[in-house]
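Every protein chain except one is present and positioned as in the full complex.
As written, the chain order gives the labels A, B, C and D, with residue 1 at the start of each chain.
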Amino acid sequence: MTAATDTAPISSTTPLLRRAVEGKALPILIVLGVILLIWYAFTVYLNAPWQIDAYERAGTEWTAADLVRDTMAQERPVLPSPHQVMAEIWKTTVGTRLTSKRNLFYHAWITLSSTLLGFVIGTALGVLLAVGIVHNRAMDKSVMPWVIASQTIPILAVAPMIIVVLNAIGLSGLLPKALISTYLSFFPVVVGMVKGFRSPEAFQLDLMRTYNASGTQTFWKLRWPAALPYLFTSMKVAVAISLVGAIVGELPTGAVSGLGARLLAGSYYGQTVQIWSALFMAAALAAILVGVVGIGQRMVMARMGEKP
Amino acid sequence: ADDVTLQLKWVTQAQFAGYYVAKDKGFYEEEDLNVEIKPGGPDTAPVQVLVGGGADVMVDWLPSALAAREKGAPVVNIAQPFARSGLTMVCRKETGIEKPEDFKGKTLGTWFFGNEYPLYNWLSKLGLPRDGSENGVTIQKIGFNVDPLLQKQADCITAMTYNEYWQVIDAGLSEDDIVVFNYTDEGVATLEDGLYVLEDRLQDPEFVDTMARFVKASMKGWMWAKDNPEDAAMIVLDNDATGAQTEKHQTRMMGEIAKLLGENATLDEAAYKQTVDTLLQGGSDPVITKEPEGAFTHEVSKKAM
Amino acid sequence: MRQEASSPQTSQPVVQAKGLGLTFETNDGPVRALADVDLTINKGEFVSFIGPSGCGKTTFLRVIADLEQPTAGEILVNGMTPEEARRKRAYGYVFQAAGLFPWRTIEQNVALPLEIMGYSKAEQKERVHRTLDLVNLAGFEKKFPWQLSGGMQQRASIARALAFDADLLLMDEPFGALDEIVRDHLNEQLLDLWARTGKTIGFVTHSIPEAVYLSTRIIVMSPRPGRVTDVIDSPLPKERPLDIRETPEFLEIAHRVREGLRAGHGDD
Amino acid sequence: MRQEASSPQTSQPVVQAKGLGLTFETNDGPVRALADVDLTINKGEFVSFIGPSGCGKTTFLRVIADLEQPTAGEILVNGMTPEEARRKRAYGYVFQAAGLFPWRTIEQNVALPLEIMGYSKAEQKERVHRTLDLVNLAGFEKKFPWQLSGGMQQRASIARALAFDADLLLMDEPFGALDEIVRDHLNEQLLDLWARTGKTIGFVTHSIPEAVYLSTRIIVMSPRPGRVTDVIDSPLPKERPLDIRETPEFLEIAHRVREGLRAGHGDD
Partner (left out) sequence: MNWALTGALLFWAAAWALNEWLARLNPRSASAKRALGLLIPAIFGITLLVVWEGLVHGFNISPVLLTPPSAIWARITSSLPTLWADFQQTFLKAVLIGYAIGCGAGFLTAIAIDRSPFLQRGLLPLGNFVSALPIIGVAPIMVMWFGFDWPSKAAVVIIMTFFPMLVNTVQGLSASSAIDRDLMRTYASSYWQALFKLRLPAAAPFIFNALKINSTLALIGAIVAEFFGTPIVGMGFRISTEVGRMNIDMVWAEIAMAALAGSLFYGAVALLERAVTFWHPSMRSG
């Protein structure tokens, strides 16, 4: 019964079961299962009033079983059931030509491209601003308050003006939408990186001082590596917000394509299921993007010798 | 060919079928025009696009065009393909509303963006304050869909004859379950989809000529769409990049739109006058404070005939 | 140049402090870390600082290194202000805590000052190799700091300060975490380096024998406020085998230092 | 209970290691930090560990404390697994690096284990006061760690481990950063505490005199892989005035330890 032999019993269980318990698949499935269950319950609960109404207007007799069945198959439900959403997603992705405007992947791609462009520009801008703020006292004092103020401007209100102005100077297509993403996503990066660049311990800065290291050297050899945990955390938030920005940016450009356009169109024509499938696609995109940043984080941190 | 950019007021749908048909059927080409159509949306103020130089001509409703004009954006109506208004108020019958006077104490959902003014005018005609009191009505700003009526969050909502009305029907409410009030019948109608350009550009005879050809070809598109509603709906569907529109709905919309079209593109001055009067009253805060001048011209539509 | 410098008796002053004082403002009142320190360190000297914990040894080294600003008196390093001297990369500094960068391997940590000072890749490699050898860390080049024992980290940080050529070496308890054998070894190495290169060395230690064995001069300090209470010149020859520590001269000096220290402790 | 424990000769085993081994997997291959360690520490003993830097002293202490899992052999603490012993709060641990929390003042840092172990507010205050006094830090209660010198931080961390009553004290080079006088003082205090309370103490040091002065048993270790090369029982009496360090018995043991150490260093 010593510590060394403690671990033995666990390793003697079948590898498959063990992998399932320790891996990600099982927990995700269970949590997913719970969420689906709650979702179904809400589907019935939220759609029931309308359904009962409909029965009464038609004057039909109904049982609880009817109610459950029918609430899950409404055409304009308050909350569509999971299988309705899945069926819609399946139909509009796999079940449609990939190049067709009716294919959800096509719209996801449109949104993704401006998300990524906006995210890249936003992260770069955020890091640059943070560098300026950390290194220049005048910038620290004067710019930061206005960066904050800029973020309190409701984007949907100024987006049309931005788009119009950019159009007027000959910029159209991907870039204006991406700039909306940039506008939203640079902020978490600025906040995180200002903190990150200032996170080196005093003695670490002192060490660089004894070497009379230049600002650039201190930056690359100390501030930057010390800020990386903050960078990745900020980037996770930024990429998610960037997606929101890309979708918002699709509206003032006429909402012709992209997930935002799908969301709006779904809402204008009362197609709840379509809204939810676009929502799902957007959320899935976000999860993937955040996951990718997380993988990058783990790879970089491992190379930087982080204690596992 | 002359380049023309047209800014629509709303997303691609049969409401704008005439323009899409004209483009698709080559009517613009025949007039030596190269037309680009930009769809709008809830977030596009077409006036801003026009002023910002993003478009040469726009589709807009007269109330918002007049408001913009008074605020310093000199837009001018050059043609008015829609002679009639499609604006209605749809109520659930079970709320007990049978006539406009029954609005008292009820909740009305409306779009804003200028659409609230005819309603305000109507309410002040009825003598109903908008303060949410027992003797007045509660106004809610609703999104551009009919959910508030279906979810019973509002007793009545704004709806277009060609769109939202049918969504209510599609949702399962029958014609017997609802009551529809037409703005035209209530005498508070305002002029809807017209074509507008910036005033100073009309100084240029070449531009006037281009616009005349544009209006001409557009009306040709409208007439074709009126005669071939199914095909027109299909053309609209082809131009819908969202891939969200359905054939059934667009065909039906085309049929309703056809009822609103006038004989030609000339603005009816009586209808114009009524719109202006409506807007000048507008309850406590009128949309426009003084009689507009030079807000329309027949020059282009005359040339187009 | 080195030949000239290797005569430690030349009386060119490297550090000159006059009436130096430093008071820290803290949340519960000022702390006088240094008061009235007058001290001159000449080129080629090996000066040890010894004194009770908290008497201002580290603070004094930090003032020389321009890491702390004195609040009274003045100090010159190589005839310049500490800041100018620092900009000229006049010194190497070994901190009391190892302070390795956790994201760099041991060899990358040692190479850090070399990178900053623009040594060529080849020279970097050579120097890292040489200094890691010197502190017996060969074979640990690729490890990260947390994979080393406390003493090994301390040695890596010594290697880092020795990797480049500074005429003035400031070392804050560099050998505190090392066992006697390694410590003896490094003491010898350090003396050898000092004799060979004619560097000036400022050295904080808590070990009386170590101070006596290494130094040409021993500064005894006392706390609250930190001040110099005794300056002991060592008559020991420059050539110092380890067993010099058993000689009466040695024990005599050690005794003097101990007495000075004890006096400084006062009430404790 | 204390009375009973104060007889150190009772042979109740507190730590029993048999064939203990620990290998770290690192990016460039495994490091054998401990191999084949057989050792029993009985209740009331004062055991010092001495050995070259990197020989596994810290690792061994960490295994006892359940901070590291051995990869071979077995170990019992108070007859239980280290984990069970840890859960029973069987020991206090002084780390090699001070490790104070920067957001807590010195007194709050010392109070930390007391808070966790649920001492009453009054008792916390009393104990904090007493232990800070013990390590000569009275007057620094309200300071934050970065406002203290290296040695003062080290003393604060010792105070933190002494503040609560654990029968087993594990101390990893607690006095490394202290000067001789303070060190002597704390050595005396520690011996006194040990004699008074009958605690069992595991103590890592690099100072041979310190090890001999304090211990009932001295474990000499050698590196690569870390193993026990010599176990020296001290015949010194329990009562140990400071000048016992000049007696021949004392010097004799010190010599044996030095020889053992030197042997362990091997090629260095």
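Convention: contacts are C-beta pairs under 8 Å (C-beta built on N, C-alpha and C of every residue); 3 or more make two chains touch, one makes a residue touch a chain.
It should be emphasised that the depicted structure is a prediction, and the values quoted were computed from it without experimental measurement.
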Contacting the left-out chain in the complete assembly, out of A:Ala48, A:Val143, A:Leu175 or A:Val300: A:Val143
Residue in contact with the excluded chain [from D:Ala72, D:Leu112 or D:Leu236]: D:Leu112
For chain D, the residues touching the chain missing from this view: 62, 65-67, 86-89, 91-93, 95, 97, 99, 101-103, 112-113, 115-117, 144, 146
Residues of chain A in contact with the chain not shown: 23-24, 27-32, 35, 46, 78, 136-138, 140-146, 148-158, 160-161, 164-165, 184, 187-188, 191-192, 194-195, 198-202, 205, 229-230, 232-234, 236-237, 240-241, 243-244, 247-248, 251, 259-260, 263-264, 267, 275, 278-279, 282-287, 289-291, 307
Touch residues of chain B, complete complex, unshown partner: 42, 45, 47-48, 51-52, 64, 67-68, 70-73, 112-114, 116, 130, 138-143, 145, 147-148, 151, 153, 287
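Operating definition for what follows: only the chains that are shown with their structure count from here on.
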Pair with more cross-chain C-beta pairs in contact, given A-C and A-B: A-B
Centroid distance [mean C-alpha coordinates] between chain C and chain A, Å: 53
Chain A-chain B separation of Cα centroids, rounded to whole Å: 36
Two or more partner chains touched - positions in chain D: 27
Partner chain B, residues of chain A touching it in the complex: 50, 54, 57, 75-76, 78, 100-103, 106-107, 156, 159-161, 164-165, 167-168, 251-252, 254-257, 261-262, 264-271, 274
Residue numbers on chain D that touch chain C, as the complex places them: 24, 26-28, 31, 50-54, 57-59, 96-97, 136, 142-144, 147-152, 154-155, 172-173, 176-183, 185, 206-208, 258, 261-262, 265, 268
Interfacial residue positions of chain B with respect to chain A in the complex: 8, 11-12, 38-45, 48-49, 52-54, 143-147, 150-151, 167, 170-172, 174, 177, 240-246, 249
